[in-house]
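Since the structure comes first, as structure tokens, the remarks are kept for the end.
In this view, the complex is presented without one of its protein chains, the others remaining in place.
Let's look at subunit A:
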Amino acid sequence: MQQFAKLVQVISNSTKTNEKLAALSEYFATAPGHDKTWVLALFTGRRPKRTVNTTQLKNWCIQQTGLPEWLFDESYHTVGDLGETIALLLPPPTDRKAAPLHYWMEQLLQLDKADEPTKEQFIKHAWNSLDESERFVFNKLITGGFRIGVSQKMMVNAMAKTWDIPPATLSHMIIGNWDPREATIEDLLHLHTTGADASRPYPFYLAYPLETAPEELGPPEEWQAEWKWDGIRGQIIKREGKLFVWSRGEELITEKFPEYQPLTNALPDGVVLDGEILTYANNTPLPFQTLQTRIGRKTITKKQLQEAPVAFLAYDLLEWESADIRDYPLSQRRALLESIVQQVQQPMLQLSPVITFQEWQQLAALRDEARAHVSEGVMLKKLAASYQVGRKRGDWWKWKIDPFTVDAVMLYAQKGHGRRSNLYTDYTFAVRDGDNLVPFAKAYSGLTDKEIAEVDSWIKRHSLEKFGPVRTVEPLQVFEIAFEGIAASNRHKSGIALRFPRIARWRKDKPVAEINTLDDLKKLLALHQG
């Protein structure tokens, strides 16, 4: 556990990719076998089932420290991380014990069916045998989510270095459905010779935003343009007579979308499609808000299936006749994809249409109409390019339309998490409605560190209430809020919900009297409701 705690510490403190890489590959070269497998699982989002919940952890910590609950909460709001708060609050351990990571993982998993007193006894015992940094990682193992700046790409590169396997090959080996309790890293790395798990997806190829003029990409005829959809990126796999649906987050989501089931028979075997999961009716995508009603639900009601029917807009073909065809040029993959979709003839499987254009200017004009197509802009893909791994510059670009913007005043502030600990970074904004201010959006991103420091210091001096996580601030600071979409919502006081709101800039020049009104938002809604 010490070695793992050290790894987490080095990685989370380092700002240099090379240092993180070196720490990871050294870990893979020296750690006990089962620990490596767990690290791979944990750092690629394969968190095991939670056997102890956060309320239990909090209560046991309160018992161990004798602190009042409100003081625990204040500490938590300042630290911004439950696992770390507990690690800092607990008294020093009196019964130190050295055990490897996989020991603790297995013990934790065994608690699944245990009763509460058994769990409590185990956790308190663990806390008393680990030091502060080990406790921190132990708590994170329970609460999940090591957000310490390790990307999938970095894991792949570190492992590629340790085992001397090309990154693209390796990234395909570790993707998909495997259980760290059963598989070892070595098993995974040998899968490609012994035959892979039928459900295994391919690593997604991701586009960078286009920041230059499209003219710089060269002749338009070398490029394919498509609409950029605002759904869930996914892969549909048909192998060995079975259908698997994966999200880009490497989550197997087959069960969530029963609409796709007919594809089990309709699709030929040995096929992998890349595309977008979208709510879709009458040949048109529905706004993202309708898809949101389907995300995170385990059981889907009939009503949801009717109101938010899902389709798959396919834009690429990665496997065909059981062969990996990612090396084929896009033009060839697209032709095969079109023939498959044609052959399948199922309403839930649609081709993501190609936008025809001769000149870049023409495409720019079409892009301005993206919202009318319920799209966020345009994707540009080089026709001669292969399907690559991860986010790469050069052959795929996303060219999004400019966001909507409104000017709003800050109303509430809350402290952030992670590296924004003890800083007010999470804000709620309001627009004017007659004499009232109506909160309509929360935003967390868009300010520079320097601006955050300034806003934080202002909030600390201008907050109207002191306890609990939320500060009401004097409504004086105006910000321009950018967002991608707008929809009606009965869950929000303002009656509207925004898609991906963030701060575009701090309008120190703008008086509160000149901010936008709820009417302005309603007009925007009427114009753009899908």
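Basically, a residue touches a chain if its C-beta (ideal position, glycine included) is under 8 Å from a C-beta of that chain, and two chains touch if they have at least 3 such contacts; residues count from 1.
Everything that follows uses one rule, which is that contacts and distances are computed from a predicted model.
The listed options are "Putative mRNA 3-end processing factor", "sn-glycerol-3-phosphate transport system permease protein UgpA", "Amidohydrolase-related domain-containing protein" or "Amino acid ABC transporter ATP-binding protein", and the UniProt record of the chain not shown names that protein "Putative mRNA 3-end processing factor".
Of the options A:85, A:129, A:289 or A:352, the residue whose C-beta touches the omitted chain is A:85. In the complete complex, the hidden chain is touched by one of A:49, A:113, A:450 or A:491, namely A:450. Interface note for the absent chain: among A:297, A:392 or A:419, the touching residue is A:419.
Not every partner is drawn; the one left out touches subunit A at residues 12-15, 65, 67-68, 70-71, 74-75, 78-81, 84-85, 88-89, 136, 416-423, 449-450, 452-453, 456-457, 460, 466-467.
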